[in-house]
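Quick one: the structure is below, and I'll ask about it shortly.
Left out: one protein chain. Kept in place: all the others.
Right after this comes chain A.
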Amino acid sequence: MSRAAAGADVPGPLAGLKVVDLSTVFAAPYMCSLLSDLGAEVVKVEPPSKLDQTRGGALAPALGNEGGGDGWNWSGSFHSLNRGKRSLVLDLKQEAGRSVLRRLVDAADLVVENFTPRVLRGWGMTHADLVTTNPGLIMLSNTGYGATGPWSGFKAQGTSLESTMGLVEYSGYPGDKPRKVGQSYPDFLAAWTGLYAILAALQERHRSGRGQWIDLGMYQLGPVVIPEALIAAQAGVRQPSRRGNAEDDTLLSDVFACRGVEAWVAVAIEDDAARERVVGLVREHLSGDAPDLDELARGLGEWTASRTPEEAAETLQGHGVAAAAVAEVRDLLLDPQMQHRQFFDWVDIKGVTRPIPGTPFVWTGSTAVTSRARGPLFGEDNDVVLGSVGLAPEEIETLRRDAVVTDAPLNIPPPRAKDLDALVKAGVYREIATDVDDVLARVRPGADEG
């Protein structure tokens, strides 16, 4: 099997765009992989002596939870967030490394980075420096708070940002404390917003021929997605911040327990007509002819308790009521809708394809948008990338001799296997499923393709 994914040979709308990705962890690496899905050629530049946090550690689920060896090459989150890229391992602390980077950047359309601001200043590689030799260069800097303003020097990570951004205040059980929901939501807001800004700069460059610098501060994306709360605050409307699963535009919305372990269905009754249909459906569980919403919720809960989430959702949908099973990943893989739309992209990991989350749209036309390949192994493309900027074999040899370029991490022990049982005991995971290979075999598209 090849490194390329099925369908990767159809060009994307951004075919020919050259991207240098200096970033780590979630937001900016994801941005660059989505650019790769769109057809861009992305080189991920990695330091020899520090692994991206998704190559090893708590954020890196390694294939089969195997530790040791070259475990930094087989993390599923790394392959999700770095799919389609090439990897060049380059020590930017040495001038020889920075000199190679300058050659790469001079030939690039876009640089994406998430260093603390003083790093590129120290190397004389700010956008203002780099456009002197490459006036069309676009650069995106992703930081917690942006490059200006009183908080611009503060450290940030998705988790601590989420509270400060205003997202946490509005999630939680009624009357309970604020609560974070999901994984590092700010990172994804930043990934999509960064793409929006990058593509705007590319559009503008078609007219002006000039690149520009994008200062993306994740903090300021919080207000963008809480307009209802900003409006209520200015209208003097007093309402509780945290309302559980209640929604503004429904009469009743909540999750209801179903038959099975951790089996739930989400139901939203949007209007009186839907309410009447639910009353008709669960009538035998209701007392009285005119149940109020509390009584309806109680009766509906009795009705769902003897059904699986999928049965309940399908029956309610059949009656024109918004409902969906609360899906776990296994359910997403088996979901006929996601299968029909081929939501998952399948990439080759050690000779067998595995699913990673794909783009959330079906794209039809003469271009394709899809994962082009798995993520790169550590330093997998050293020679190809160095050759592409005109370095001769003997120069490359010198870089290797001086450990400016390395083919394995320097002085980093291989990642350890996680103690999954302990994590189950601590409640981080519900269980370690033993049917993964069976599930994947059932849904894997055209085995041995690609």
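Note that in this section a residue touches a chain if its C-beta (ideal position, glycine included) is under 8 Å from a C-beta of that chain, and two chains touch if they have at least 3 such contacts; residues count from 1.
The working rule: contacts and distances are computed from a predicted model.
A.B. asks: Just go with whichever of "Peptide/nickel transport system permease protein", "ABC transporter ATP-binding protein", "Crotonobetainyl-CoA:carnitine CoA-transferase CaiB" or "Tryptophan synthase beta chain" UniProt uses as the name of the absent chain.
C.D. replies: "Crotonobetainyl-CoA:carnitine CoA-transferase CaiB"
A.B. asks: If the hidden chain were put back, which of A:99, A:133 or A:160 would touch it?
C.D. replies: Result: among the candidates, A:160 touches the missing chain.
A.B. asks: Sort through A:18, A:98, A:180 or A:400 and give me the one touching the missing partner chain.
C.D. replies: Of all options in A:18, A:98, A:180 or A:400, contact with the hidden chain holds for A:180.
A.B. asks: Can you say which of A:4, A:199, A:305 or A:403 touches the chain missing from this structure?
C.D. replies: Within the whole complex, the residue contacting the unshown chain is A:199.
A.B. asks: Using the touch definition up top, pick the residue from A:45, A:62, A:373 or A:386 that touches the left-out chain.
C.D. replies: Per the contact definition at the top, the residue touching the missing chain is A:62.
A.B. asks: Among A:30, A:115, A:303 or A:378, choose the residue that contacts the chain missing from this document, as touch is defined above.
C.D. replies: A:30
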